[in-house]
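Every protein chain except one is present and positioned as in the full complex.
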Amino acid sequence: MAFFLAQILNGLANASALFLVASGLSLIFGVTRVVNFAHGSFYMLGAFIGVTLMEMLPGHVGFWGAILLTGLAVGLIGAIVEMIVLRPIYRAPELFQLVATFGVILVIQDLALMIWGAADRMGPRAPGLRGVVRLWGEPIPKYDLALIAITPLVLLGLWYLITRTRVGILIRAATQDREMVGALGVNQAWLFTGVFALGSALAGLGGALQLPKGGADLLMDFNILGPAFVVVVIGGMGSLPGAFLAAILISVLGVFGVTYLPQSTLVLMFVVMAIVLIVRPYGLLGREEVAGEHGQVGRPEPPIRPYGQTARLVVMALVGALLLLPLVAETFVQILVIDIVIFALFAASLHFILGSGGLVSFGHAAFFGGGAYAAALLVRHASAPMEVAFLLAPLLAGVLALGIGWFCIRLSGVYFAMLTLAFSQLVWSVAFQWRSVTGGDDGMISIWPAAWLSDTTSYYYFTLLFGIGGILLLRHAIHAPFGYALRAGRDSPRQAEAMGIDVKRIQLAAFTLAGAMAGLAGGLFVFAKGSVFPTELEIARSFDALIVVFLGGVKTLAGGVVGATFLTGVEDWLSRLQYWRLLLGLLIIGVVIVAPEGIVGAVRGAWMRWRGSAPGLKSKGGAAT
Amino acid sequence: MNLHRRAILAFAAFTAIAPAAVAQEGDPIVIGEINHYTRMAAFAEPYRKGIELALDEINSDGGVLGRPLEFVFRDDQGDPAEAVRIAGELMTREGAVMLTGSILSNVGLALSSFAAERGYVYLAAEPLADSLVWTSGNPYTFRLRASTWVQAAMLAERAAETDATRFATIAPNYAYGTDAVEAFKENLTRLKPDVEFVGEQWPALFNIDAGSEVQALERAKPDAIFNVTFGTDLARFVREGGDRGLFDGRDVYSLLSGEPEYLEPLGDEAPEGWTVTGYPWYALEDGDPGKPFVDAYEEFTGETPMIGSLVGYLTAVSIAGAIEKAGSTETEAIREAFEGLTVADTPIGELNYREIDNQSNMGAYIGTLAVEDGQGVMVDWEYKEPGPYMPSDEEITAMRPAE
């Protein structure tokens, strides 16, 4: 019993930093609708700034003062980030802001490396709170008790702020209905900045408060991000009491997981999230998302058209150039193009459901990696010939997508995204932990193509055939009745339903097709690299695809392909430099601000202006992107 | 190569028009080096400086085959697929004659498989996975450091000497962790058949919930603990375990914890009395072959060495030795030269690579942790050759895929 109680105290102490980070994230999402990927970076900044301040300020006052100062400092940084990076792009398409926040992650990563160096920092001890007290005979660190006391105080403070002050009323109003705040004559821009600063400050506080239990290191931004999102989603996006409950739930379950299922450390919280979302699609205390609430900000995209004469010629010339490339270019260029084509197909498959279906998946890597793993497993365990394994990769990835889609498709918006994320984490953990079959994180190596493809140039043409074939197939599907039906379900589900379209079924079919195409890319990938690792199933891989789709332009058909080409090319180039992530981050932020409709969207806009025609009015060739 | 020139070259590569460099007399011999410079900067940087020190010495000595030796360093972000692409580029575009690099085992394995497929020589310097030279071994891959198995076996040997019979283990939940625990168990059980393993904890890598892990270990009431966690996980584990009295009256055997990379961040909280493998550079005395390296490194970089510095230095030295022995920069010649290669007078004495599995004889330092002047140090340490801890030649031949 004593052990049991000590476990619960442990969980409560762990919940503290998690709640602070998650509550900030939830607050920011609730008001600004920005899914802030950079939130983990503010947490990391909090830890580093906290360490620095604590080293400078001595004693009790110094320690606690440093924590408060850290909160202020990180809040200020948050405000600056919001004003420079986010303020110009609130009118961009839904979720576009997450690309900008991704850029912020990269910038903060390299800045932290420059300022604080690569070495991990141990957190200073809290003065007077070193050591343990014995409760029921179990040792409980004193600082844990302090954390357990602080968390409810913070919740109470937030509760007071939100229910008892004018600012709080505005925050609540904005969470319920953004338009209303504008109607009330409030300066929305400053409200957003303020909330962003508050949310960042909470993350910074979290980072500083956990110091005596941990420290500061350069990986903590991503490490906290997953759990923080899980907490926000389980609690219900935008709900602070929900975040509080969920932080405690996750932390306490985590503690018991460590004790009774030590192997569960990787997946437990994602399993919990999947179960909660399947049972309560909007989290514990969340409310249903009103359809279109944050969809379709900005003007709707122009109707799609197949390519006109000019554009067709350009595409044919490009494909022709790719076909002739091996005659002039050396092997490495072919390898780079292989990588680009594979990534472009992967991105195009995500773009298909995201652009035409409005389904934002955070877990698309499950199908890319799934295809790669399917092929590798067939080669390794069934001794399948490469050709058979390759052809089965998209099929098996499609089956996986069908299964996962069946659960996810009933949700929408951010909750759909988070459930796909949970499932992709489950797939990842299977690949990671089932070592006897998948090789764990040592992966599967020596999965090379058949002899007739072992030469780089042969494989290059093989990749072109299936990669470009897959992209064209997806493009064709967009122009086919199926693609139209998918778009109908996105534009107006009610209308689609009232004209006999089974929207969910179309979406599930599209999800499956996209999964299969991602699997095809995965099949190409595994034989190009000769190996596959759980890295290909990671969240980071899903985000890669997501980011290039937004960067290229969601509301354009070529966005995924162009974005993938752009990012792979730029990254290959930049990564030769020191601090290249800083440059890449700045570049992404720059693109986002200059071209909020993505690269293709911006080019199209410029083309339209040059042609002097209003968007979408005429010009079959012009609206062709 | 300065940043500016690299940028221009990089741009040329990006635009894909520049012709490939054709090696000429007097041109540098280029080695392709791929590492996790952004993702694991704390480990990769000292390693790189070790290489740079060796290159400085080699080139001021007239280089290799009369040509300067040059490393091209590239960042793979810890992503195996990225590493494979860069490897291809280094070999086909940058004119590299062989590959080296990686700290993470999975990246090492990806590079090793790629190297075998394409017929490139790859020296895996840092990765610890046993499979690199055993179950997944291939003729083109060579490995420098003492592997997980060997280092765990050294700790198991020490553990077998005590009265402890109830052991608990804690290791990060990934391949290195599971390999290490398996190796420790197997070796300890062989040496002391009556041991009992009463608990296994598997925290997520770099995401440990230290308090709970400590409680769970305490609950198993072990006599001794085998630890594999490292980095931030280790720091948290040490702090929570110390506070909660987990280590009181218990022996702890801990893999790699004596390496400066992990020991230095712990400061005065370094857990005294733990038996660890590591690198006690501060305690090397004149006469020890490792001492001149430590001095040279401190002078060259103005920093104290890490284990990565030593590994980086030995990497460059090995490669220079192999090319010198090969008398050519042709892949086959380098590969054959590496087999059974001997390099005299290195910081670990005579360095050689075994023909049977392409593993070097670099061993490990094993000792006990103590705190001196507010900093953890290894005391009562000794340097051990890996030979006695290796499986038998027959076992290794059976493990390695047929060539």
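Order as written gives the chain letters A and B; numbering starts at 1 within each chain.
Quick note on the criterion: contacts are C-beta pairs under 8 Å (C-beta built on N, C-alpha and C of every residue); 3 or more make two chains touch, one makes a residue touch a chain.
Note that in this section contacts and distances are computed from a predicted model.
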item: Chain left out of the displayed complex - its UniProt protein name, from "Transport permease protein", "Amino acid/amide ABC transporter ATP-binding protein 1 (HAAT family)", "Thiolase C-terminal domain-containing protein" or "Monovalent cation/H(+) antiporter subunit G"; value: "Amino acid/amide ABC transporter ATP-binding protein 1 (HAAT family)"
item: Missing chain: touched chains present in the view; value: A
item: Per the touch definition above, residue among A:Glu288, A:Glu387, A:Asp455 or A:Asp502 touching the missing chain; value: A:Asp502
item: Options A:Asp110, A:Asp144, A:Asp217 or A:Glu301, residue touching the unrepresented chain; value: A:Glu301
item: Candidates A:Gly103, A:Gly257, A:Gly483 or A:Pro596 - the one touching the absent chain; value: A:Gly483
item: Residues in chain A touching the chain absent from view; value: 296, 299-306, 476-477, 479-485, 487-488, 491-492, 494-495, 497-502, 506, 509, 616-617
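As a working rule, only the chains that are shown with their structure count from here on.
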item: Parts of chain A lying in touch with chain B, wherever the complex brings them together; value: 3, 6-7, 10-11, 13-14, 109-110, 113, 118-122, 130-132, 138-139, 141, 144, 213-215, 217-220, 223, 254-255, 258-259, 262-263, 265-266, 329-333, 335-336, 339, 432-433, 435, 440-443, 445-446, 448, 454, 525, 529-531, 533, 535-536, 569, 572-573, 575-578, 580-581
item: Contacting residues of chain B [partner chain A, same complex]; value: 3, 6-7, 9-11, 13-14, 16, 19-20, 37-39, 41-42, 45, 74-75, 77, 79-81, 84-85, 88-89, 92-93, 105-106, 109-110, 112-114, 116-117, 129, 131, 136, 173-175, 178, 200-204, 206-207, 209-213, 215-216, 219, 231-232, 235-236, 239-240, 243-245, 264-267, 269
